[in-house]
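All protein chains but one are shown in place.
Chain lettering (A and B) follows the sequence in which the chains are written, and residue indices restart at 1 in each chain.
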Amino acid sequence: MRPFAYVSAPDVDTAVRAIAEQPGAKLLGGGTNLVDLMRQDVERPTTVVDISSVPLTGVDELPDGGLRIGALVRNSHLAAHPLVRTRFPVLAQALLSGASGQLRNMATVGGNLLQRTRCLYFVDGAAACNKREPGSGCDAIGGFHRGNAVLGTSEHCVATHPSDMAVALAALDAVVEAQSVRGTRRIPLVELHRLPGDTPHLETVLDADELITAVEVPASAVAATSRYRKVRDRASFAFALVSVAAALDVEDGAVSAVRVALGGVAPKPWRAYEAERVLTGAPATEESFRAAAEAELADASGLPGNDFKIELARRTIVATLRQLRVEGGAA
Amino acid sequence: MTQAPEKTRPSVERPADAEGPAVGRPVDRVDGTVKTSGEARYAAEFPFPDIAHAAMVHSTITRGRITGIDTAEATAVEGVLAVITHENAPKMVPPGRPTPLDLSSMAPGTRVNYLNTDEVHWNGQPVAVVVAESLEAAHAAARLVRVTYDALPATTDFAAAQADATPVKGNLLEIGEAKKGDAEAALAAAPVSVDATYTTPPQNHNAIEPHATTAVWDGDRLTVHEATQGIEWVRKHLAVRFGVPAANVRVIATYVGGGFGGKGAVWAGTLLAVLAAKATGRPVRMALTREAVYRTVGGRTPTRQRVALGAGRDGQLTALLHEGVSAVGRMGGRSEAVGSQSQHLYAARTVLIRHSTTEMDTVPNTFMRAPGEAVGSFALESAVDELAVELGVDPVQLRTRNEPERSPTDGKRFSRQNLGRVYADGAERFGWAARDPKPRSMRDGRRLIGWGVASAFHMPIQLPADVSVRLAADGTVLVRSSFHEIGVGAATAQAQIAADALGVPVDAVRVEHGDSDQPVGPMAGGSGQTASLAAAVLEACDRIKREALALARKAPGSPLRGRRPAELRATGSGLFRADLPPGAESAGETYAAILTRAGRGYLEARTGSDNRLRAAAGQARFMTRFLLDRRRWVRAAIGAHFCEVAVDEDTGEVRVTRWVGVFDVGRVVNAKTATSQLRGGIVMGIGAALGEETLLDPRTGRIMNPGLGEYHVPVHADVPAIDVTYLDEPDPTAPAGILGIGEVSIVGVAAAVANAVHHATGVRVRDLPVTLDRLL
Partner (left out) sequence: MVEVQLRVNGTAHRLELDPRVSLLDALREHLGLTGTKKGCNQGACGACTVLVDGERITACLALAVQYGGREITTIEGVAHPLQQAFVRTDGFQCGYCTSGQICSALGMLAEVEAGAPSAVTEHLAEPAVALTDAEIRERMSGNLCRCGAYNGITDAIRETAGVPS
């Protein structure tokens, strides 16, 4: 790990001033991603602004029944919150399927959203990686990419966004609030992350001096009947090969409301708008679920080592919707 | 079955007093308290006030020469004491050629003379070491060493390299070819046959304690705290490489955080820590990062195997062919003897076993739990399952029907032959009779259920072992030997053995281990440590009892006056007549009484030899006896695995939901630790079956998942309750009746899982690991 200046920020104002003044600064929340990447020499901040004691730790109910979640709420605390468990079970499940008990106690909501994308070659300084060193090439495309993306990739990068929580938030129309010395702005979560295109080193639309202060999850009736399904190689403590966040309401045998988002398959949490379009109003049947999955994955393109994810994603979408239809949500 | 007429028992019979013998009981580990309180110290945890920390720099090319190393930036880092490269490193004596006459000559994991050469032999080889006052400075500076290279072409793609494979000739220690009849012809003529290719990937041990060395020079004397399974190998090898007498080197490894073969050889970290300590004149600690373990310590090599089986319609095997090609590092590593169990396990009329290797420019491979059998059994036992399907015969029946009376390849006798029994026991415990043999016939909701079986087979080795046993006048016993506590419960087992042999309570025995100042213990390998030690401990206890009796026989007042050893038993912390009840008057006397009367503080016996010449001769004599014995007997631990999997019909996710393992491992010394060790092998086998794979990029040979996040060992949630039982009958040909148990239980596990997956899904997966993408 390279040396850095350490600044502890007691409040948001101090934090945003510190990152505005220090171009090489990084915010430190739970540390689970940043410290690991600093140790691997992938992240090289010259200043670390510790925000772990900034009081952004509330989970507050909004007047309409939605939630405002402080950016420094720990993943485990959010998952255990009664309102999350009852109104947004998909979010609780997604959080609980991520990492381990220890890491969930450390990881923050804001940090979870901003964790770097996942690729074996991104974290190995000996490999070519356009994300780590723009223009150096991508060793993953001709190498090991079993965990990498099949949607939204480019010839420059096929890394995957590793978050589970963000997939649920994408399905729930969450909005991110970011603050800088220039003020506060709100960004729909589905627009927070960028696709790699020819600038894979840019992963979000945030400016370097912006701090995520909160995430708002709007009230949603359909969210009460929701689930998160994570498919992975181990039974626990593994990244998703494919994950599906879904919510489903059925009236008179037809889909009246539906939300679907995918994880493990794209450089960002992937809201499955196309699947939702096909499903809305359609009979809540296996055939419709399959048609929706086919539609969503129509533009997917895999590599030899991860092509299977396309069919796996289709099947997982179908399986999750079926389970919602048959068993209801996870609450 | 024929009994071997070997005298392995002590001349005084084991006690049969009310409490019964300690051997066999589920005694708590003697190190239980220190390991659950954080007190047990491992190699990187010994404090020295002036300790310096070392970090490695790894090559980023695969093969070639270093053309330049710029250390300026690294050297300038505050706290850096030295940046050691091939340009400034102290000299090490190059490693010699291995010879079977001195097993320690096999110590080095590779032939590379680190930092004494500008040659690079694999991607990740250490090319420099940074020594600094702090961990942080050492690791930060290591990133700043700039190395330039002239790269040479390299062989890094196992699939392509197989074309250059050459046959393994075979020698005393390595199986090459085994043959009986014309197996190819018999296969062609067989009414029913299977002929398939199986592959297994590279794997890494991943002991949770990374390799670590703390090295301290004092003049030409060296002390090393080391994470090792082979103290004596480390001691002798360091002496050779650094040109000091072996007697000047002390190696301490009281507790080792797991090994599984990965800490058997001497690897770069050990040598470089000692080198760095020499270069800086400071005590140096080299605690390898997890990545450094992957890059500098070998793992299990990949294999490609052909297994072909021919059988009559009755299921009797007429042909068994097992051919394996494995990779070896160009700078070290040995053939993976995948056909090892195939020589003996089934009564095939014709047999052909062949091994070949191909050299690759990768970190040299090494032993990993049950080398050969662990992955060889995946191919053999999958093929047997395929044959059972072809024949329409139950896979348990097919196996037991082919249980041989003598080893099919060489006619050797088995010291035990209980395959039928372990399968019968296992089938009953598992409820195998309820199995519908049709694939996809069993389900639980959306999950397909499958049941599979496979045989376990492993031949433990025996090793020379020196111990000292001291019986004090107060009835306490001290056993000393430089053996290894890598988690197997070795100290606990030896305490039990000594307790029974001397007739004292287990808690009267203290065992000191893990220090080369002690009598030379065996290495922890080949499932041989416990049995090898037991033989020596029994012999030492026997001598002590004879000496005690000799003292008593001469004493006028002793009830043992004139008694012979055969009339006595060791019990109640003394020697008592076997023909009288233990409490009877004048039946005998305690050691305390004998020693006090004789004015002796203690009796001590030391088995093995101490001076160098006799040690070498003793080792050669031992090896000769061991190898001669191997010519007479097939002495194997065996087992039967029964596995249930649930496969998600939608996603192909495989989870192991139930396991029954029944083993014949000879006498079990400690029911608790033996059960754990057998379970542990099954857990590791489940990992190999479902997830473990070291990803060597075929373009570079560079390991791309050098960490526990991306190399998937099983987690808690992957492991169901594992039902383990064993026959617990002493093997009459083995020391104290003990066979080894460290390795047998991993053998066959991956096949049992794959066979169960086939039963669940109808999909036969012949390439490990069985990941879900193979089932979609």
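The rule is simple: contacts are C-beta pairs under 8 Å (C-beta built on N, C-alpha and C of every residue); 3 or more make two chains touch, one makes a residue touch a chain.
For clarity, every value in this text was computed on a predicted model and none was experimentally measured.
Although it is not drawn here, the omitted chain touches the following shown chains in the complete assembly: A, B. Remark: the omitted chain is touched by one listed residue; of B:Leu103, B:Ala161, B:Leu448 or B:Val683 this is B:Val683.
The omitted chain makes contact with just one of the residues A:Ser100, A:Ser136, A:Thr280 or A:Ser301: A:Ser100. Among B:Arg25, B:Arg290, B:Arg406 or B:Arg606, the one in contact with the hidden chain is B:Arg290.
When the full complex is taken into account, the listed residue touching the unshown chain is B:Thr36, out of B:Thr36, B:Thr99 or B:Thr624.
Residues of chain B that touch the chain left out of the display are 28-29, 31-42, 44-45, 47, 134-136, 140, 205-210, 255-260, 287, 289-290, 485-489, 672-673, 675-677, 679-684, 707-709, 713-717, 719, 721-722. Counting the whole complex, the residues of chain A in touch with the unshown chain are 1, 3-6, 8, 28, 30-32, 35-36, 39-40, 48, 50, 52, 76, 79-80, 82, 85-86, 89, 92-93, 96-97, 99-103, 105-106, 230, 234-237, 330-331.
By our rule, only the chains that are shown with their structure count from here on.
Mean C-alpha position of chain A lies 43 Å from that of chain B.
Against chain B, in their complex, chain A makes its touches with residues 1-3, 39, 41, 120-121, 124-127, 139, 142-144, 146-147, 231-238, 241-242, 308, 311-312, 315-316, 318-319.
Chain B makes touch with chain A in their complex at residues 60, 123, 136, 139-140, 143, 446, 648, 650-653, 655, 690-691, 695, 697, 699, 702, 704-705, 710, 712, 714-718, 771-773, 776.
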